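Yeah, one chain of the complex is gone here, protein chain that is, but the others are all in their spots.
Up next, chain A:
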């Protein structure tokens, strides 16, 4: 009896999560896959015709938006590493007793709705708003200077909105580093720079990888930042997909674009995991 229970326990543990994923991820994904191969329109209905053209059409028409999204996502990710790593490092090693307070501060923006946070940037960055208005009045900025409705605003918004997702995993990785390792490095006459480069950085890479995974993917497929902060020629692939689904109701092209994006991101992640050379990186990232 006990052995049977022991054998069933793992399945019982995975059952709710597995069922959840099966219903809310696998089934919709298969439906989308089917949709991406259908042809037709809303009035006459859609039919399954193995219509590969949706993929060809989607990629040729929206090639620019796909490349732009990957570039914006990548730039935002780099910006987040540059901003986030020192923050995570500082909290992990110098945070002292107040670590949890600082972590809470990092998470604080999450208590405000995502869309609202982005819209508040509209006010902040408005051409004659609280930030640029005074600077223009005293002549520090030219009158026609603007950030809103430019790629900078979109990338800035992306970096800002996903930053906590970057900081937290990096913090976890840094926090796990045994301080005795740093002492050992010093005992062996490593300089502070050497200690950082040869001990801290390699040990923190899994955290960086997890952070990149959690920010690059959503940032690349995001559509809120571009539609709220962007202007002309800043449309991201997420906006196109949203538009095709919810405005044009061209479900096949929308689904085909979603799958193309998914494939590109997966390829990117695996290449990145390989390049990083840490094979158990996903395992570590999952911790």
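Observations on the model:
One rule holds in what follows: a residue touches a chain if its C-beta (ideal position, glycine included) is under 8 Å from a C-beta of that chain, and two chains touch if they have at least 3 such contacts; residues count from 1.
Convention: contacts and distances are computed from a predicted model.
Of the names listed as "Lipid-transfer protein", "Polyamine-binding lipoprotein", "histidine kinase" or "FIST domain-containing protein", the one that matches the UniProt record for the absent chain is "Polyamine-binding lipoprotein".
Within the set A:188, A:247 or A:275, the residue that contacts the chain not displayed is A:247. Touch with the chain that is not drawn comes from one residue among A:18, A:86 or A:129, which is A:129.
Against the chain not shown here, chain A presents residues 30-31, 33-34, 38, 40-48, 61, 64-65, 126-129, 144, 146, 148-149, 230-233, 235, 239-240, 243, 245-251.
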